[in-house]
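I'd like to ask you about the structure that follows.
The complex appears here minus one protein chain, its other protein chains still in place.
Right after this comes chain A.
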Amino acid sequence: MPGPVQSIERAAAILRLLAASPGRLGAGEIAGSLGLARGTAHGILRTLELVGFVERDEATGKYQLGAALLHLGTSYLDVNELRSRAINWADALASRSGEAVRIGTLLDGRVLVVHHVFRPDDSLQAMDVGTLLPLHATALGKVLLAHDAHAAASVRDAVLEPYCRRTVTDHKELGRALARVRDNGWASEVEELSIGEAAVAAPIRGHGGLVVGAIGVSGAVERVCDARRVPVPALVAYVRDAARAVSRDLGGTRW
(Lines give C-alpha, C1' and ligand atoms only; values in the text may rest on other atoms or scores of the structure.)
Protein backbone atom coordinates (compact mmCIF):
# COMPACT_ATOMS: atom_id res chain seq x y z
CA MET A 1 0.00 0.00 0.00
CA PRO A 2 1.33 3.46 -0.86
CA GLY A 3 2.14 5.79 2.05
CA PRO A 4 0.37 9.03 2.90
CA VAL A 5 0.55 11.82 0.30
CA GLN A 6 2.57 14.64 1.81
CA SER A 7 0.94 17.51 -0.06
CA ILE A 8 -2.54 16.41 1.06
CA GLU A 9 -1.37 16.26 4.69
CA ARG A 10 0.01 19.75 4.32
CA ALA A 11 -3.17 21.03 2.65
CA ALA A 12 -5.20 19.58 5.56
CA ALA A 13 -2.89 21.33 8.03
CA ILE A 14 -3.36 24.65 6.23
CA LEU A 15 -7.16 24.26 6.33
CA ARG A 16 -7.04 23.43 10.08
CA LEU A 17 -4.80 26.45 10.69
CA LEU A 18 -7.18 28.77 8.81
CA ALA A 19 -10.21 27.27 10.56
CA ALA A 20 -8.62 27.94 13.96
CA SER A 21 -7.54 31.46 13.11
CA PRO A 22 -9.86 34.32 14.10
CA GLY A 23 -8.73 36.41 11.12
CA ARG A 24 -7.14 35.99 7.70
CA LEU A 25 -3.56 34.72 7.41
CA GLY A 26 -0.83 35.63 4.94
CA ALA A 27 1.10 33.01 2.96
CA GLY A 28 4.24 33.87 4.97
CA GLU A 29 2.45 33.40 8.30
CA ILE A 30 1.06 30.04 7.16
CA ALA A 31 4.46 28.86 5.92
CA GLY A 32 6.04 29.97 9.23
CA SER A 33 3.44 28.25 11.41
CA LEU A 34 3.76 24.93 9.59
CA GLY A 35 7.49 25.06 8.94
CA LEU A 36 6.98 24.95 5.18
CA ALA A 37 9.05 26.66 2.51
CA ARG A 38 7.21 29.76 1.35
CA GLY A 39 7.00 28.48 -2.21
CA THR A 40 5.50 25.17 -1.06
CA ALA A 41 2.85 26.90 1.06
CA HIS A 42 2.11 29.22 -1.83
CA GLY A 43 1.61 26.36 -4.30
CA ILE A 44 -0.78 24.54 -1.96
CA LEU A 45 -2.70 27.75 -1.22
CA ARG A 46 -3.08 28.51 -4.91
CA THR A 47 -4.44 25.02 -5.54
CA LEU A 48 -6.85 25.30 -2.60
CA GLU A 49 -7.97 28.67 -3.96
CA LEU A 50 -8.56 27.11 -7.39
CA VAL A 51 -10.93 24.51 -5.94
CA GLY A 52 -12.63 27.13 -3.75
CA PHE A 53 -11.49 25.77 -0.36
CA VAL A 54 -9.66 28.99 0.49
CA GLU A 55 -10.26 32.57 -0.59
CA ARG A 56 -7.66 35.27 -1.01
CA ASP A 57 -8.52 38.83 -0.06
CA GLU A 58 -7.70 41.14 -3.01
CA ALA A 59 -6.61 44.07 -0.86
CA THR A 60 -4.38 42.34 1.70
CA GLY A 61 -3.42 39.16 -0.16
CA LYS A 62 -4.32 37.15 2.97
CA TYR A 63 -6.26 33.88 3.06
CA GLN A 64 -9.37 32.56 4.77
CA LEU A 65 -11.49 29.44 4.39
CA GLY A 66 -13.48 29.43 1.15
CA ALA A 67 -17.24 29.30 0.67
CA ALA A 68 -16.97 25.97 -1.17
CA LEU A 69 -16.00 24.28 2.13
CA LEU A 70 -19.26 25.39 3.72
CA HIS A 71 -21.24 23.90 0.85
CA LEU A 72 -19.32 20.62 0.71
CA GLY A 73 -22.43 18.67 1.67
CA THR A 74 -24.69 20.34 -0.87
CA SER A 75 -24.44 20.86 -4.60
CA TYR A 76 -20.94 21.24 -5.95
CA LEU A 77 -21.84 23.36 -8.92
CA ASP A 78 -24.91 25.54 -9.32
CA VAL A 79 -26.90 24.11 -12.26
CA ASN A 80 -27.43 27.56 -13.75
CA GLU A 81 -23.69 28.12 -13.59
CA LEU A 82 -23.18 24.79 -15.36
CA ARG A 83 -25.57 25.83 -18.15
CA SER A 84 -23.88 29.17 -18.58
CA ARG A 85 -20.44 27.55 -18.84
CA ALA A 86 -21.64 24.87 -21.24
CA ILE A 87 -23.93 26.83 -23.55
CA ASN A 88 -21.39 27.54 -26.32
CA TRP A 89 -20.23 23.95 -26.51
CA ALA A 90 -23.75 22.55 -26.34
CA ASP A 91 -24.72 24.79 -29.29
CA ALA A 92 -21.71 23.67 -31.30
CA LEU A 93 -22.54 20.03 -30.52
CA ALA A 94 -26.14 20.44 -31.72
CA SER A 95 -24.91 22.17 -34.85
CA ARG A 96 -22.31 19.51 -35.68
CA SER A 97 -24.43 16.48 -34.82
CA GLY A 98 -27.71 17.82 -36.19
CA GLU A 99 -29.44 16.47 -33.08
CA ALA A 100 -31.00 17.90 -29.92
CA VAL A 101 -28.62 18.34 -26.99
CA ARG A 102 -29.39 18.04 -23.30
CA ILE A 103 -27.31 18.47 -20.18
CA GLY A 104 -28.39 16.58 -17.09
CA THR A 105 -27.46 16.49 -13.42
CA LEU A 106 -28.49 14.16 -10.60
CA LEU A 107 -31.54 15.12 -8.55
CA ASP A 108 -33.14 12.72 -6.07
CA GLY A 109 -32.50 9.57 -8.05
CA ARG A 110 -33.42 11.07 -11.43
CA VAL A 111 -31.81 13.09 -14.20
CA LEU A 112 -32.71 16.77 -14.04
CA VAL A 113 -32.52 18.36 -17.50
CA VAL A 114 -30.70 21.66 -16.87
CA HIS A 115 -30.12 22.65 -20.47
CA HIS A 116 -31.77 21.83 -23.79
CA VAL A 117 -30.72 22.88 -27.29
CA PHE A 118 -33.22 22.22 -30.07
CA ARG A 119 -32.40 19.96 -32.99
CA PRO A 120 -31.17 22.47 -35.59
CA ASP A 121 -33.87 21.88 -38.21
CA ASP A 122 -36.08 24.82 -37.11
CA SER A 123 -39.04 22.52 -36.53
CA LEU A 124 -41.33 23.31 -33.61
CA GLN A 125 -39.86 21.82 -30.45
CA ALA A 126 -40.71 22.39 -26.79
CA MET A 127 -38.18 23.33 -24.13
CA ASP A 128 -37.88 20.61 -21.54
CA VAL A 129 -35.50 22.22 -19.07
CA GLY A 130 -36.62 21.18 -15.59
CA THR A 131 -37.92 17.77 -16.76
CA LEU A 132 -36.92 14.68 -14.76
CA LEU A 133 -35.79 11.55 -16.62
CA PRO A 134 -35.11 8.01 -15.36
CA LEU A 135 -31.46 7.21 -14.63
CA HIS A 136 -31.36 3.66 -15.95
CA ALA A 137 -33.14 4.29 -19.27
CA THR A 138 -31.23 7.31 -20.56
CA ALA A 139 -27.67 7.84 -21.77
CA LEU A 140 -27.38 10.93 -19.53
CA GLY A 141 -28.56 8.88 -16.55
CA LYS A 142 -26.14 6.03 -17.21
CA VAL A 143 -23.23 8.49 -17.28
CA LEU A 144 -24.33 9.98 -13.95
CA LEU A 145 -24.95 6.53 -12.40
CA ALA A 146 -21.59 5.22 -13.56
CA HIS A 147 -19.77 8.00 -11.73
CA ASP A 148 -21.80 8.33 -8.53
CA ALA A 149 -21.59 5.42 -6.12
CA HIS A 150 -24.41 6.72 -3.94
CA ALA A 151 -26.85 7.05 -6.85
CA ALA A 152 -25.83 3.64 -8.16
CA ALA A 153 -26.48 2.12 -4.72
CA SER A 154 -29.92 3.68 -4.50
CA VAL A 155 -30.84 2.30 -7.91
CA ARG A 156 -29.72 -1.19 -6.83
CA ASP A 157 -32.54 -1.27 -4.28
CA ALA A 158 -35.19 -0.03 -6.68
CA VAL A 159 -37.26 -1.72 -9.33
CA LEU A 160 -35.98 -0.77 -12.78
CA GLU A 161 -39.11 0.36 -14.51
CA PRO A 162 -39.49 -0.84 -18.12
CA TYR A 163 -40.30 1.92 -20.62
CA CYS A 164 -39.78 -0.17 -23.75
CA ARG A 165 -38.95 -3.73 -24.61
CA ARG A 166 -35.26 -2.86 -24.59
CA THR A 167 -35.13 -0.98 -21.28
CA VAL A 168 -32.47 -2.52 -19.04
CA THR A 169 -34.45 -3.91 -16.09
CA ASP A 170 -31.93 -6.42 -14.79
CA HIS A 171 -29.58 -5.04 -12.12
CA LYS A 172 -26.64 -7.22 -13.17
CA GLU A 173 -26.99 -6.16 -16.77
CA LEU A 174 -27.18 -2.53 -15.71
CA GLY A 175 -24.03 -3.01 -13.60
CA ARG A 176 -22.18 -4.36 -16.64
CA ALA A 177 -23.43 -1.47 -18.77
CA LEU A 178 -22.19 1.04 -16.18
CA ALA A 179 -18.76 -0.63 -16.08
CA ARG A 180 -18.59 -0.22 -19.87
CA VAL A 181 -19.52 3.44 -19.51
CA ARG A 182 -16.59 3.95 -17.12
CA ASP A 183 -14.22 2.07 -19.45
CA ASN A 184 -15.35 3.75 -22.66
CA GLY A 185 -15.94 7.24 -21.31
CA TRP A 186 -19.40 7.46 -22.84
CA ALA A 187 -22.86 5.91 -22.60
CA SER A 188 -25.60 5.10 -25.06
CA GLU A 189 -29.25 4.18 -25.02
CA VAL A 190 -30.98 2.60 -28.01
CA GLU A 191 -34.80 2.44 -27.84
CA GLU A 192 -34.66 2.01 -24.08
CA LEU A 193 -36.78 5.04 -23.17
CA SER A 194 -38.95 5.40 -26.25
CA ILE A 195 -39.38 3.49 -29.49
CA GLY A 196 -37.42 4.89 -32.42
CA GLU A 197 -35.12 7.06 -30.28
CA ALA A 198 -31.46 6.66 -29.34
CA ALA A 199 -28.99 8.76 -27.38
CA VAL A 200 -25.29 9.17 -26.61
CA ALA A 201 -23.83 10.98 -23.58
CA ALA A 202 -20.48 11.68 -21.92
CA PRO A 203 -19.44 12.99 -18.51
CA ILE A 204 -18.72 16.66 -17.72
CA ARG A 205 -15.96 16.87 -15.14
CA GLY A 206 -14.87 19.64 -12.80
CA HIS A 207 -11.73 20.08 -10.70
CA GLY A 208 -10.03 16.82 -9.83
CA GLY A 209 -12.14 14.87 -12.31
CA LEU A 210 -15.36 15.01 -10.30
CA VAL A 211 -18.34 14.35 -12.60
CA VAL A 212 -20.74 17.30 -12.28
CA GLY A 213 -23.12 16.44 -15.09
CA ALA A 214 -23.60 14.73 -18.41
CA ILE A 215 -24.02 16.11 -21.90
CA GLY A 216 -25.53 14.19 -24.75
CA VAL A 217 -27.46 14.09 -28.00
CA SER A 218 -30.64 12.19 -28.76
CA GLY A 219 -32.59 11.59 -31.92
CA ALA A 220 -34.04 9.08 -34.33
CA VAL A 221 -32.36 5.69 -34.00
CA GLU A 222 -31.60 5.52 -37.74
CA ARG A 223 -29.61 8.76 -37.51
CA VAL A 224 -27.87 8.13 -34.20
CA CYS A 225 -26.97 4.47 -34.90
CA ASP A 226 -25.58 2.44 -37.77
CA ALA A 227 -27.23 -0.69 -39.26
CA ARG A 228 -25.99 -2.80 -36.32
CA ARG A 229 -27.77 -0.45 -33.88
CA VAL A 230 -24.43 0.86 -32.63
CA PRO A 231 -24.00 4.63 -32.19
CA VAL A 232 -22.19 6.23 -35.15
CA PRO A 233 -18.52 6.78 -34.17
CA ALA A 234 -18.47 10.35 -35.51
CA LEU A 235 -21.43 11.26 -33.30
CA VAL A 236 -19.76 9.71 -30.25
CA ALA A 237 -16.63 11.74 -31.02
CA TYR A 238 -18.67 14.99 -31.21
CA VAL A 239 -20.28 14.26 -27.85
CA ARG A 240 -16.98 13.42 -26.17
CA ASP A 241 -15.29 16.50 -27.66
CA ALA A 242 -18.08 18.72 -26.34
CA ALA A 243 -17.89 17.09 -22.90
CA ARG A 244 -14.14 17.63 -22.83
CA ALA A 245 -14.49 21.27 -23.90
CA VAL A 246 -16.98 22.00 -21.10
CA SER A 247 -14.80 20.10 -18.62
CA ARG A 248 -11.79 22.16 -19.66
CA ASP A 249 -13.75 25.35 -18.97
CA LEU A 250 -14.74 24.01 -15.55
CA GLY A 251 -11.14 23.25 -14.59
CA GLY A 252 -11.25 19.48 -15.21
CA THR A 253 -8.27 19.88 -17.54
CA ARG A 254 -7.03 16.31 -17.71
CA TRP A 255 -10.15 14.98 -19.38
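Here is the rule we use: a residue touches a chain if its C-beta (ideal position, glycine included) is under 8 Å from a C-beta of that chain, and two chains touch if they have at least 3 such contacts; residues count from 1.
In the analysis below, contacts and distances are computed from a predicted model.
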Undepicted complex member, UniProt protein name, chosen from "Cytochrome P450", "Glycerol kinase", "4Fe-4S ferredoxin-type domain-containing protein" or "ABC transporter permease": "Glycerol kinase"
Could you tell which one of A:92, A:133, A:210 or A:232 touches the chain left off the display? A:92
Of A:26, A:43 or A:120, the residue touching the omitted chain is A:120
For chain A, which positions touch the chain that isn't shown here? 67, 78-81, 83-84, 87-89, 91-92, 94-96, 116-118, 120-122, 125, 127, 129
